[in-house]
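Shown here: the complex without one of its protein chains, the others still in place.
The block that comes next holds chain A.
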Amino acid sequence: MQAIYEKFSEENINKLKKVINQLKDTDGSLIAVMNEAQEIFGYLPIEVQQFISEEMNVPLTEIFGIATFYSRFTLKPSGKYKIGVCLGTACYVKGSAMVLDKLKEKLGISVGDVTGDGKFSLEATRCLGACGLAPVMMINGEVFGRLTPDDVEDILKKFD
């Protein structure tokens, strides 16, 4: 349990504690707790999962199993700017894979990773519901549509 204190602020840990205390006795609340934990810390590192395991008396293997099963959960911290490229059917047909490739090339990372400076993280997502604008990507909630690989560089510059 000590490990979490070395890595994260007491304030955030107390937030998580509060969530756990609220949900602890409700059946099937583990995923809700994990979701809240990810909201608080941005991701689910081993220290956080161990903390949940001990506080909720659930084996780490179960928590880790859930964390790796649902694509919603991530074990890696995301960057300051979270890029999500839609690989849904419409975007894919319109060439979003090429946009993604360009992003990988420009950022020098692969899907699921973060740039060395912690600035950008890259995800491939399911349909974002903006098929009319296909192909699309989202950066921290802002949608960019009708993309071509050539747009990538300029968009990234905006976040410098």
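Following the convention adopted for this analysis, contacts are C-beta pairs under 8 Å (C-beta built on N, C-alpha and C of every residue); 3 or more make two chains touch, one makes a residue touch a chain; residues count from 1.
By definition in this document, contacts and distances are computed from a predicted model.
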Per UniProt record, name of the chain withheld from view ["Ethanolamine ammonia-lyase large subunit", "Phosphate transport system permease protein", "Gas vesicle synthesis protein GvpL/GvpF" or "NADP-reducing hydrogenase subunit HndD"]: "NADP-reducing hydrogenase subunit HndD"
Selected residue (touches chain absent from view) among A:I31, A:I46, A:I109 or A:I155: A:I46
Sole contact to the chain not displayed, among A:F8, A:Y43 or A:F64: A:F64
Where the missing chain touches chain A, by residue: 46, 49-50, 59-65, 68-71, 75
